Structure formats: structure tokens, C-alpha cells
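Of the protein chains in this complex, all but one are displayed in their positions.
Chain lettering (A, B, C and D) follows the sequence in which the chains are written, and residue indices restart at 1 in each chain.
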Amino acid sequence: MTPRPSEWGPPFRFKPEDLESLFVVLHEQAYKIIGPTVNDDAIVLGELNSTADLPVGWTDEQSGGSYRLARHSRPEFFHFASGPHSLKQYLHPPSVCLWTASRNGHGFEIMEKVQEAGKLAFVGVRACDLHALAILDKVFKAGPLPDSSYALRRSQLLVIAVNCTSPGGTCFCESMKCGPQVDEGFDLVLTEIEDEGRHFFVGQAGSESGRTIAAKIPQEEASSTDLERVETMLNDARTRMGRRLDTSDLKKQLYRSYDHPRWEETAERCLNCGNCTMVCPTCFCNTMEDVTDLSGVRAERWRKWDSCFTTDFSYIHGGSIRSSAKSRYRQWLIHKLATWVDQFGTFGCVGCGRCITWCPVGIDLTEETAAILESNSTSTPGMK
Amino acid sequence: MPSTRRPKLAVWKFASCDGCQLSLLDCEDELLQVAEVIEIANFPEASRAVVRGPYDLSLVEGSITTPHDAERIHKVRRASKFLVTIGACATSGGIQALRNFADVNQYIPLVYASPETIQVLNKSTPIADHVFVDFQLRGCPINKRQLVEVLSAFLNGRKPNTPPHSVCIECKRQGTVCVMGNAGAHCLGPVTQAGCGALCPSYRRSCYGCFGPKETPNTHSLSQWWSSHGMMNADICRAYRGFNAYAEAFRRESEAREK
Amino acid sequence: MPKPSEEKARPAKNEEKAIQTPAKADGQFKITEDQIMKKRQGKSISVNFLARVEGEGGLMVKIQGGQVTEARLNIFEPPRFFEAFLRGRKFNEAPDITARICGICPVAYQMSSINAMENLMGVQVERSIRELRRLLYFGEWIESHALHIFLLHAPDFLGLPDALAMAKDHGPLVEKALRLKKIGNSIINLLGGREIHPINVRVGGFFKVLTRARLQSLISELSWARDFSIEAVHWTSQLHFPDFEMPYEYVALQHPEEYAILDGRLVSTSGLNIEAQDYENYFVEEQVPHSHALHSTLKDRGQYFVGPLARFNLNFDRLCAAAKKAAKNAKIEPPCRNPFKSIMVRAIETLHACDESLGIIEHYEPPARAASDIRVGPGTGYGCTEAPRGILYHRYDLDSNGIILNAKIVPPTSQNQKTMENDLLHFVQKNLALPKEQLTWRCEQAIRNYDPCISCATHFLKLSVVENPEE
Amino acid sequence: MATESEGLKLRNAPGTDPMRPALFEVHRVRQETRDTFTLELRSRGPSDGFQFLPGQFNMVYVFGVGEVPISISGDPNRPNALFHTTRAVGAVTKAMRRLRRGDVLGIRGPFGASWPVNEVSAREVIIVAGGIGLAPLRPMIYQLLSQRDQRGRVVLLYGARTPDEILFTHELQQWRTQLGLEAFVTVDRAHGDWQGNVGVVTTLIPKAPFDPSQAVALVCGPEVMMRFTVMELSKRGISKNRIYISMERNMKCGIGLCGHCQFGPYYVCKDGPVFRYDQVQDLIPLREI
Partner (left out) sequence: METLKPLLEEHPFLRDLSAEHLDLVVGCAKNVRFDPGKYLFREGQEANEFFIIRDGHVAVEIHSATKGPVIIQTVGAGEILGWSWLIPPYQWHFDARAVEVTRAIALDGKCLRGKCEKDYHLGYELMKRFSHIIEERLAATRLQLLDLYGNGI
């Protein structure tokens, strides 16, 4: 990591019980705190009232098509990998009313729905999800016609990130260069250290507001040993990724793979249920639904998460452009790992592994991609 | 576009539990409004008054199970400009279509005292097997929000928002934790059409397919997965033999697992 | 694409008539309009299509020489063979499958089947689970009674075709009725996931139990509902009731402390007092040719009457104080033998259900676990609960894998069928002087006293598929 | 990234939410053919006119029914009136056809990349249109004909299904006689009394009067027709970087935020709908992309 002293504060160290003071500060600053908590047998994102709501003593076991909440004996707050939820739920909500309209005579008038966006502080954000946030920013904020409601929600966000030292069985952020170390886009980053009975946090502010908040936590200066410990733990995490993906030349290789036979094989397994797109922290596709009341006087426009795995997604008069399951899986994967690069200058994948864990039949993006890359030399032409 | 004449609505019942037409009466908040914008012309469960047809909109509940009903449905079709089937019975034969899988010869010893007084068809079949259906609203039972949506769409001349995609999409939009990935449940959500509000998973229960197969369902792959995780064929077969057992994709899969 | 047959559209007028003709049971008891015309020489009342009941039925009363010679309730709802296809299903599927017998009282089916399974397995659920079940069931009572009182039955008393017509003169009342109905539904919704065919109940308990806070969200509406129920009791007491009483034998469940709903002993006004599992030793069913529903009778005693009136007459002292008080104010007390007054009793039961529900919510502590462990084993289990319309009996035989070998289900409407026909017989006899149109309407009303649930009633046929090659 | 074809992209009045429709009133309805019609719209709000570039589209909202993308078919030099020509095939377009003078529509736009307005100004232009595909090209024809002093010949090859389905017949005549447009029309089938060409529009290309080394081709029609048209144009020797096509895909937002209109690395709504052929030539042969 290259420290950027101008923005970043000095590393400091604090006791686990002082994490509560962070919560207190956030509440004082009128933030609603969103973070990991145990609910419905999973570590999900939810509103946290205090550190007691954090999943202390809980971890998870993840593999293709499987997530299991598990107990562990250590006192850590953040000893788990990505859960089923991501920041997307909050910044790009699954269902938003954009406006309402009401009829008057021949005409009608449109009233914009004022988007509520309170101040949200996310606690425990991993590097993968921060990269996903950066990607959503590119999609919704960077273009010539940005999404105003996204921008509004985004502007009121505070990020307390956590360096990931417990990658899961489906993680591959290391391959995507999106983790496990938090390197940008945070207000405060924490590393939780627990060994041989010593349990403490190393923190560092990454923004002005982060610095203000950090200052309120009882702390001492972090020693060079502490910092080395952080470094070691992150390096260790890098070697414990459950999955990996070779990204060199990935885009070009995939552009050549449109007619690869593997798509057909995957399509036989793919349920085209859309789970991967729903749990993906960067999948942003959405649809508009126009609804009316019975009297026909009131109408509303809703924006809802959509998935490229449906036939409606590509429907134009006369039929669906992507009617085969093969073409839909291909669209998704090539979008994530190739066309996304052309559109937004980055992969659409951050290596969080959610699509692998939550695929009901365990289809593995890294495995599919590897299979295509491996035999691409024999494959047929596609896009150059 | 609302016009001056209220469209005439008729509700018809075939073999069913009445739950789907009851959904209309369960729209407590909308019922009086419905009656304002639609003339409830023929709805025996709600009224003894009957207005003659033809009807602008017919809601048909239930499946065809008797020779008489097989004739009656044609009369209903002729009296209806726009015919919408409501519920699993009407769209896939319903729970009573379980008889379609039975061997009639095995039924004969069980026939009760005077079987000759009752005429029943061998199979319970959906309405669309008999007449042209303009729109099918799924569910066992239908979802009343979807029913109001279909009525609103009909009145406003738009396409109803009743997407044919999976329960999973609806489920994840709600932020529900997947019961399949997370609890290893035998959830039919990935092959079942949305519309119920992904109810079961939100109660930590696996989907049991009330809304029938979604578009392009890959039932085979789902069964394979279950099978490889120790589920017995008989149980897989039963999973597909629920309230939409006779819907093509479910029927095929259950038959494949029957041996 | 339309099939050719539809394209040859016939003139609309004829269709109407054709469509109004009910589906008939079959050849021998088919009552065509022609036959009815012929019978006019005597006199007959026939209602081809009973409106405002759940399911499809008709009724027919034959009068010859000033004597009513026959009264029949024709149930032409097609049989659906539930007991047949329950064979081979797993025990834990019974609650959801049997719920589909009836869209109006699915909770009743779920509760009876669960009781039967738990009875077989020797499961005792913890108190809070039992309380949640009672609450869910009360939700169904409220919803079903509100529907019946105001949307199905009351229009008869007011001489109106339906509740929508009622809404014109009694707007606020209908709106309140709908609100009451909605409250019943919201209880089911919250505890069960949806109003019709709830998804949250299982053998052993629930899939997910609610927090106190979620349950408490019901309180304010339920309090309103309790108040409105008092008003409803009063309102129904002001209706005009035909002077008609019959010496019924009432049968209901009885519980030592509660106004029975979930369980209890089977008792009657003529001294029956048995365990629910002895039901089949005391009750028999017979097939009648004019109906798709079996008729149930008490061995050696004949017809009997289940439902709100039965419960009221047998368990009056276990009603909550408010309900008793409302009954007193409305001047109704056991024994009540006028079936038309069932509308009042439903209102009283609604009040009781609201009151009890509030109590359950107030004292609710979430159970430690949503469901008890269950051990699947072979045997026979019995379950009997009080559906809104009366006792609903289930029996299952399971094998060692929990697969259903046999199922028997006796719904309330089939138990009341004989009594309904008997009522018709006597009621018509007594009111022969009425103009025919009015008498016909009264006959319908007499049937609606029973809130007949015809979809339920018909599933009851034993397996009766007749090989009938489909054309 | 994205297209190099010129023109305004994603222009919207400052300060307004691109997701919120502006209200326009139907001024006139003109039935073009049995199922195709043109709506002439006037802004309801305070407006200095509706500025757009040829080839751009709007998201058109019918109250209570829904929204669809429809290209603009009017004259870019007459911004006071907004024209949309469309066929009534779905719920929204069918509802549009029922609209009458004074009825109100919601409009979001203009969106998307335009035809290469500047590149063609000093060149010969060959326009190939199929069916309703003439509508998105009409603004370009207006534009070209308005500058005819500064420019080379404009040739239009237009294929319709039957003589009854030829769009803008009156204008075609006018353009021919008064403005020197060289228009050749062909139909797929005709009765004996039809005096014109019969055959698909591609059959007109080999004998069309243009100089392949000079001309720029603008093509709009069904995708299959465009594929074959490009083939014929290439045979005549027009290079692929002087052929432009206009694509159709499902669109929900019109501004690249919903993902529906993806076409390989492009979003048709903002990188297109007009593409220079060499940008997409590798994508065109791919199935179900």
C-alpha cells in the first residue's frame, strides 16, 4: 500500500471495547449505522444499535451453492466473509418509486417522488464491496446524465471499512485486485487483530470526516509491530482465497469466445433464476414498471432491479433477443469480465464470490471462465 | 382509458377451492372501488343478481374435471370478450390434477357405492386446454395485489406487471436470505414464477411452487443438484407434484423422477 | 389462437341462459329446466345456482297437494378426490394439501391435519405455539364471519342482492364490515404469510415465529374490531328473524377452559360426550345420489347440527365476558333453536375472537423455538377443530416413513347437509302461503344460515372416478 | 469506448431530471398507413422548442400505459413541433394511436447518437430505408435537403411491404420534384396496377445512382435488412466506415443506466442508436447478443 498522507490520518490502535465509542460518535452525528448482523441464519446487513448487534463469535462457511452460518470460539467482531447483502441494497434500492402522475382532464401532471436519503454509516465494509461501490459510482454518477437519486444517497454516506483477514471459500478479490486490503474510498479503515488473547484494532482515517470521527475513539499510537502485524495478516489472507481467476488478457480472450461450446454446457446447469445478478454488488440493471390505480386517475413509475437472465430483459417487438439460456449466461459473464471494461474502464467483478455462493446449483464464475480460457485456442472466432 | 360505460365483469367457477375468487372479496381496500369502475355483472359468490352477458372481462377459476364443465367452458368463452384464468387450477389443473398421474384401474376398487351417478373426466385440465385464454394469472392462490394489477391493467389498456421470471428475483429484491444456499432447503424458487412476494423464503421455508413454472425453467438441473445432495427421487417427484403438478415443466420433471 | 369452436359464436342471449344453468351432478338426478317445468303441475321451488355461498350448489323443493314431499340440496361442485391423492404423500404435506380443499377456511384444514399428525406422533407443542395457532385460527373466524355476516347473509335480511347494493344504503356499515374482515385477514397474513392458504404452519409449530413487536402491530386495529363487533351484535339483533325453530341436536367441541376452537371433547345437546378420536364410532356417512357431498349422521340418531349455533349453545359459559354481555344485551341466550339467528351468533363469536386475540397478543412471549422436534412413525392420528362453520375432523394412517396410507376428512358442511334439507322441508311447509319468488329467496336464506362451504363438502366423496373416455 | 459517430449525446435541459417526462400535447394525428401514424406534438411547458439531431429518439410515455423509445421523425429545423411516427404494435403504441388532439404525452429526450450530420454535409448520401425505418431517417432527409446548395446528390432507396404501406408518400413526391431527392421505392408485393418496383430494397442498390468512392450510406430498417443492405453496399464499394446503421434494442431508461439495450460493449441508447458500421461489424454476425 502506498500511504497518501495528505488524506490519510496516522495509524492508531484501540481496544475492542472502544469500538462502542465509534458507534456513539456516529449516532451523535445522526448517522444510521448499517453493518453486519446475524439474522435468518446468515450475516446480513442491518441497522445496528450498538456493537452488541455485530456478529461476535459468528463466522460463515461458503462454497459453491452453499452458505452456512457457524460459531467460532474467538471474540472477533468481523471474522467472516461477504454475506448475502451488499451496499447495493441501500444505494441502488431494489424498488424505487420515481414519480407519480395524476390525470386531469385530457392531460396529467407528474410529481417527482422526493427520494429519502438519510445519513448512512456503513460499518465493516470490505475492500471488495468498496470497489463495488466505486463501480456503481462510475455507472450512476460518472456519465453525462447521472442518476440524481443515487448521487443524493451517495453523498450522505460514511464508510467505516475493515481490512479482510478472513476470506471465504468463494472469495477471489485478490485476483480482481479489489482486496483484501482496503485501499480507497473509505472514511475510516479498521484492522481487527486477535491472537494469543490479544485483541485490538488498528485504525486509520481516509478522509476529513474519518479523521474527525477517529479522533473521538480512545486510542494510542500504533506501533510498527502493529503495522507489521496488519501487513502479515493481509498477506496471509491473500494466500487463503478460496478461488482465483486469471485476469491477464481476459477481455480479449472472452471477446473471442462467443461461440465457445462451454456456454452450452453451462446453460444446461444454469437455472436462469437471476440469483447471481441479484446478489452481485455491481449488477445494476433495472427495469421500469408503470402502474395505475383502478380508477385510472393515478399512475406511478417504479424502478426495480432487473436481471439479464430473464427473457423480457432483451425483449423487442417480435421476440426476445436472448431467448436461449446460453446467451443469457454468456451475456452476464462477458459483461462482467469484458464488455464492462469497455464501458466503464474496469471489470464488473470484484471477486466477492457471492454469485458462486448463492447460485442455487453452485455454478462458479471462476471455473467457467477458466474453462473458456483454457480451451480458447481452439475456439471459433468472435469479436476481435 | 376510462370510458363512460363500466366494463362488465363475470366470475366463473370450475373445480377449485374458491380461494382465488375469494381473493377478489379479500381486496377489502379496493372492493368498493372495483365496484365503481367495473360492473360486477355475474359473481354468484358475492351476489344473487345476475346481469346478462356478454361480459367484457371474465375471471375463470378452477379446472375442467367433468364432461359438463368441458362444455360449459365453451359457453363461458363465447360470452366473454376477454377471458382471464385465475389460479393454479385454471392455469395448470390444480391439486386435483394429481389424479392425472394415477392409474385409473387402481382407482376402481376404491370406487364408492354408486359410482354411476357421478361423471368425472380422467384428467383435470387447465382452461387453456379447452378454449383460448387471453391472460393467465398464476398462483395457488393468486396474489390479490396481482389481481388488482390485472384489473387495473385491463381497465387502462396496458400490459399487467406480472413478470414470468423466478421467485428468486422477487426474493432477493426483498433482501431475504436464500433458504437454498443458506439452509440447503429444497426450494422450488429458482424454477417457479414470481408473484407471491417470495413468501415462503421470507418465512424461512422453501418455495413449494404455488405459482407454477417460471419462463424457461431448468427443472432438470435443479433436480440433479438435489439428487447429488442426497435427495431421493421419490421426494423430488413429490416436490414437483404439488399445486401445479400438471404444468408442463413440473409434470415432465416429476415423471422423470418417478421411476 | 381461438379454437374453431369458439369462433362460431352463437348469439349472446342464448349463451346467457345456457350459462346460468348449473352444472348438474349427473344423469339420474339431473334437474333440467324442462323437468322443472313439468313439475310445475305440482309445485316446486328450485334455485339452480345458489348465490353467495362458497362453492356451487342448488336446491330443489317439491310440493304436492300442499305437502312438501322432498327438499334437496344439490351439490354439483365437481369432486376433487383429496383423500385419494393424499395417499402416498408425506405427513408434512397434509396441512398444505388439505388447505386447498377450501379457500375460505384453509386454517381450519391446516389445524385439523396438524392436530392429527401431532396426535399420532405424541407431540405436545409449547404453550406459546398453541396460542399463536389459536390467534391464527381466530383470524380466520373473524375474516370468515365478517364475510358471511355482512357480505353473504345480511343482504337477505335487507332484501338486497348483495353487499355492494347494501353499500348504497348502508355505506358506513359495509365499510366497517370490510375493515373487520381485513383485520381477520391481517392476522392470518402476519402469522401465516397470506390470507388464503397460509404458508407458515407446520407439524410441530411454525416455520418462523414473530417478535412481540410485530404481533403488537395488530393491537390498535383489533381493539377497533372488538368495539365494532359489539356494534355488529347489536345490529344483527335488530334484523327481522323468521319465526322458525327446530329441535336440533347440536354438536361441538368442548374445552374445559376455552370456548373450544383448537381441540376438546365432542359433545352434543343430547348428551354425546366423546374423545374426538372416537368420532368414527359415533358418526357415519352415507352417499345420496343427488349430491356430490356425503351426508353425515349420528349413528342411530340421524341428523345433527354443527357450527356457531352449536358452539354457542354448548359452550356459552366459556365465551369471554364481553361476548356474554353483548349476547345478553341482544337478548339471545342458549338454547337458541332459530337457525336464522346464526347471524347474531357469528357476530358474538367475532367479538369473542377479537377479545381473545387481544389477550393472546398481550401475553405473548415468543417460543424458544419455532417448531418442536417431531419423530416420524407409523400409526393413526386424529384431529378435530372448530372451523368457522363447525367441526372439521381429520384422520390419517401413516407408515413408518411418514407416508400417508389413508386419510379421512369430514368437513362441517357435509355434516350439516341433512339438517339443511330438513330445515328446508319444514320451513317451506310453514311458509307455503308466501309468494313463490319470496319463498324461493327465503329458502336460499335458510341455506345461507349454515354458511355452507360447498367446496369443502364435496371433496369428501370417497374415490369415485368413473372411467369416462375424454372426447 | 463508445461510438465515434458525431452528434449530441444525452442532451437534456439543465436542471431537469432525465427520468422525469416533460409534457407535450397532441397537436395533430396523421394516419400514415393502416397501422402507422404520426403524432405532431407541442410542448406544454415554457419552451424554446425541441432541439434535436436527426436520428435521436425520445422515450414516449402514455399516461397509465407505459413508455417506449421512439425515434423522432420531424424536421430538426422546425423545433416548435415534435413529430413521432410509429406503428401500433404494442400496448403503448396502440394507446398512442387512440390519442386525439389535446391529449397529453410524456416525453423524455432527446437521447442517443445522431446520424453523422457534419460528415455528410459535403458528400453524396445514399439513404436506404426499410418499412418504418424511414421514420428515423426523415429528419436527416429534411436536414440534407435544406442544405442542398452546399452538397452532393441525395439518393433514397426505400422498401416497403406493399404500396399501401409506403410512408410519407406525399412528401416523397415533394422531395423528388422540388428538392431533387432521387428516390427509388420498391415494395415486396403488389397488385397488377402498381407501376413501381417490386422486390426487396437491396435489389435497388446495384443500379442506384451514386459514387461509391464518395458516398456515405445511412441505413435503417429491420436488422436482417440492414445486414443484407450493407452487403450490397459493400459490393458496390462503399467502405464500412462510411456506412451508418440505426439499431433497435429494448430500452427502459434511455440514458445508459438500466442495462437493457446492451449490444456487446455498447449501450444502444447512448452509444447508438446510430452506429458507424465498422464499429459493430464484428457484433452483427453474433447470435443472440
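Heads up, the rule we're going with is that contacts are C-beta pairs under 8 Å (C-beta built on N, C-alpha and C of every residue); 3 or more make two chains touch, one makes a residue touch a chain.
The structure presented is a predicted model; accordingly, all values stated were derived computationally and were not measured.
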| item | value |
| --- | --- |
| Absent-chain contact - pick from D:G49, D:G102, D:G196 or D:G237 | D:G196 |
| Residues of chain D (touch criterion as defined above) contacting the omitted chain | 89, 130-133, 159-161, 165, 186, 188-192, 194-200, 202-203, 207, 221-225, 228, 248 |
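Definition applied: only the chains that are shown with their structure count from here on.
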| item | value |
| --- | --- |
| Cα-centroid distance, chain A relative to chain D, in whole angstrom | 40 |
| Inter-centroid spacing, chain D versus chain C (mean Cα positions, whole Å) | 64 |
| Distance from the mean Cα position of chain D to that of chain B, given in whole angstrom | 43 |
| Overlap residues in chain D, where contacts from two or more other chains coincide | 64-66, 90 |
| Residue numbers of chain B (touch at least two other chains) | 1, 156, 158, 204 |
| Interface residues, chain C side, partner chain B - complex | 1-3, 5-6, 9-10, 12-13, 15-16, 18-20, 23-29, 49-56, 77-82, 84-85, 89-90, 93, 96-97, 100-104, 106, 147, 151, 155, 161-165, 167, 174-175, 178-179, 181-182, 185, 193-197, 199-200, 202, 206-208, 287, 289, 292, 370, 444, 455, 461-470 |
| Of all residues in chain B, those that touch chain A in their complex | 1-2, 30, 33-34, 36-37, 148-149, 151-153, 155-156, 158, 161, 163-166, 168-169, 172-178, 180-184, 187, 189-191, 204, 214-218, 220-222, 224-225 |
| Contacting residues of chain A [partner chain D, same complex] | 98-99, 101, 103, 106-110, 112, 139-140, 143-145, 147-148, 258, 284-288, 290, 292, 296, 299, 301, 303, 306, 308, 313-317, 321-324, 326-327, 331, 335, 338-339, 342-343, 345, 382-384 |
